[in-house]
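For reference, the structure I am asking about is given below.
Apart from one protein chain that is not included, each protein chain of the complex appears where it belongs.
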Amino acid sequence: MFDFTTVSTWFHSLLTGVMPEWLAIGIECLIVLLFIIILYATLAIILIYAERKICAFFQCRIGPNRVGKWGVLQVFADVLKMLTKEIIKMRQSDRLLHDMAPYFVLVASFLTFSCIPWNKGLEILDFNVGAFFFISVSGIGVIGILLAGWASHSKYPMIGAMRSGAQLISYELSIGMTMLVVILLNGSMQLSEIVQQQADYGWNIVRGHVPAVLAFLIYLVAGNAECNRGPFDLPEAESELTAGYHTEYSGMHFGFFYLAEYLNLFICGAMAATIFLGGWAPFYIQGADGFNSVMAAIPGFVWFFAKAFFVVFLLMWIRWTFPRLRIDQLLTLEWKYLMPLSMINIVLMALVVCFGLTIN
Amino acid sequence: MTLDIQTIEPSALHAEMLRLRQEKKMDFLVNLIGMDWGEEGLGVIYMLESTETGETLTIKTATTDRQTPYIDSVSDIWQIANIYEREVYDFYGIRFLNHPDMRRIFLREDWVGYPLRKDDKTAEENPLRMTDEPLSDTTTEYYRDADGTIKEKKNVVWGPDEYVVNVGPQHPSTHGVLHMRASLDGETVKKIGLVLGYIHRGIEKISESLTYPQMLALTDRLDYFSAMQNRHALCMCIEKAIGLEVSPRVQYIRTIMDELQRIASHCIYYACMTMDTGALTAFFYTFREREELCKIFEDNFGGRLIMNYNTIGGVMYDIQPDFAKRVKEFSKHLRARFHEYQDIYTGNVIAEQRMKGVGCISNADAISLGITGPAGRASGWHNDVRKRHPYALYDQLKFREIVREEGDTNARHWNRMDEMLESLNIVDQLIDNIPAGDIQTKRKPIVKLPEGDYYQAVESSRGEFGVFIESKGDKSPYRVHYRSSSLPLANAMDTATRGQKFADLIAIGASMDFVIPDIDR
Partner (left out) sequence: MEKRNYFSGVGHALKSLTIGLKTSIKVFFEHDETEQYPENRKTLHFSDRNRFCLEMIHNERNEHHCVACGLCQMACPNGSIHVYSEMVETPDGKKKRQLVKYEYNLGQCMFCNLCVRACPHDAIRFNQDFENAVFDKSKLIMQLNHPGSHLEEKPKPAPAPRPAAPAQPAAQSAAAPAKPAVAPAKPVAQATEAKADAAQPKAASTASPAQAVKPAAETPSVKPASEAASPASEDINKES
């Protein structure tokens, strides 16, 4: 497996050879920033296109097919439209908070995005409490959504924001618990370490068998809810609240919410891939060495993206199948079903780890 | 049918109505029609029906005071009278004593005059207004004092502390320009108020200046998903009034078309229901099947939505030669696909939770609120016009009246699902033996109804759709009133949604399946 650290150390030594270290680090930071932003935008465009196409196929339709071949340029056209649209300033709104809200959501999304290990040695934010950091920064998004609803001074956004607050905070518990299951299994909170272990000992979902599969399913449900996606799209329930908390946003401010929503979807899929499906670790079958060497030849980031998009497809499949829950049912699901289950699951995993019942 | 109308003096009206309700069990107020008889004064026609005995009764009352006409309200006897009386007040200016909410309903609150009065100068008094439409939070109640004088008092509809959310008129799930004002307590709905009239076209008023054949063009535009049945009702009403027999072929065609239209309408219902509860994929499933039906419609009537098919004494075109074959194919196709609808939505645990036990309407409420159709039958009320007052071929057909007892959203949903299959059964019984014959009975070119009052109801896709015509023997009607099947459904929203969640408001609205142009007319 190719280790990306060789590239980064080479580049670092190249820069420090001609300039002081602080400047080198500064330049590296800039490059990383650029890399994140470009990747973020590209992924958003791919995801929006994928969502529209997949949704169309579920609905006996074709989806966008007018702008460019198979409509591939449709999203670019939409982005262009959104960039050129006026950002409407409402007299009644709390201007400062109203303008700040989309950035909170975007920043939360960026920070969580940075935690993802793309390849062996290719991580941006990677330290010993990575999983903990991931959960905490994802919580910033709630503030943005609440602010958006509050500052709009409008009734639908207000209801949407309150729903969102209740929903995100509840489901974060499940996310945290399922992550704990994985942390128990791997004995580390560092995401790169978690993936490395999976590369060495097999994917968590296999290694942890029953509790890991349970945790994966819980994660899918809770992650879907965290992303505000159907059937948990109550904060922006179109048929009830028109557009929920971002009803009063236009132009690129709306675009930020939109971007963040899709990126959160990807982050959800990527994190599921990282902690359950082995991240960049290829698929190995014990004993089949020829097969394994072929698998190992595929670069890690390809594995990673394949897994992440597989989870994303699962989430889209769920979204385009089920009706929406009601707010009380949503909370019932979390507090009466998922929470107890995840708690039991943690105990189960503790027992599994304690008695060494893991596979491998 | 020709109506036999009894006259009651306004002073004795309320007591007599109460007696009829209690002693003769006249519990269903079919219609409440405002009238302007000129010399005779302004008045109201009440059409009553007993759900126990099936007896019907028509009563009229009139007051000669054109300036300040007062008639006792019957809204305390039948709940549906509340909204009907507001309509009469709006169009005729008759004030109903003890009615709690005498506001205009279809017209703007700053409208001058009462447009359906024969002497009203609507166009002169009401220029196009460029101001916002006022929406008052208070209302007036007129009542008779102990000493007999009439007084008025202010009632507060929407208090200053209420969190009132405007659902509509531009809202994704009000299926048109319905405006509901919902007072919320958190997520819980406290009460609903309807603001109607955004698509009020005055079809009843327009019809008074059209000839009978011309009137037909407007019925398709009332409840456009029941276009066929609406027009069937009007044609039947006129045919019966002038004593015109239609050929068996036409009867067969009309019955088949009514049922196909019902299937198409319920397809739309399913689509709207699923979309309103967030299942956006299921939305397309019935649209897919409806498309097949629309193609059949298009080839036979030249229209997919507005068909203009029935005529007085017949139908516009003969059916195409491949009609029977295509309908049979469709029938097979729909039956094969039908389980998909249940698999993806109805049987789904989320949908079950969203529908079961939500928005319950009791049997007594359903009758008092005049909720007919699949929604009323969900409350255990056997109200199918095809069984109650059979028309066309329905008395010769074997079909089940689908009734459920729960009265919740789930029952309303399943009633419609079952009706789709039942309609297919009806079509299957008829499609193979359409007799030969004329598609148009000869009639005089100018249709003049003999003097009198006529009423004909059909079971449209969403309940009893009735046509009331009062004729003075001219070639245009003196007064036309359409009993809207959707107005009682929309009116029932308040009863059904109180104490439910805001999300349920949408689901209940979808399960009622009202069509806004039918409400506003």
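All chains are identified by letter, namely A and B, in their written order; residue positions are counted from 1 within each chain.
In the analysis below, a residue touches a chain if its C-beta (ideal position, glycine included) is under 8 Å from a C-beta of that chain, and two chains touch if they have at least 3 such contacts.
Please read these numbers as outputs of a predicted model, since none were measured by experiment.
Among the residues B:281, B:379 or B:511, only B:281 touches the chain that is left out of the figure.
Touching the chain that is not shown, out of B:122, B:166 or B:214: B:214 (per the contact rule at the top). Considering the whole complex, the residue from B:142, B:301 or B:502 that touches the absent chain is B:301.
Think of the hidden chain as still there; on chain A it touches residues 54, 56-62, 65, 317-318, 320-322, 337. For chain B, the residues touching the absent chain in the complete assembly are 210, 213-218, 281, 284-285, 288, 291, 298-303, 306, 308, 311, 313-321, 340, 343-345, 347-350, 352, 356-357, 406, 436-440, 442-446.
Quick note on the criterion: only the chains that are shown with their structure count from here on.
Separation between the centroids of chain A and chain B, computed from CA atoms only, is 49 Å. Only residues 163, 165-166, 171-173, 184, 187, 274-285, 288, 344-345, 348, 350-351, 353-354, 501-506 of chain B touch chain A when the two sit together in their complex. Here chain A touches chain B in the complex through residues 55, 58-61, 155-156, 159, 163, 230-231, 233-234, 237-240, 242, 320-329, going by the rule given at the top.
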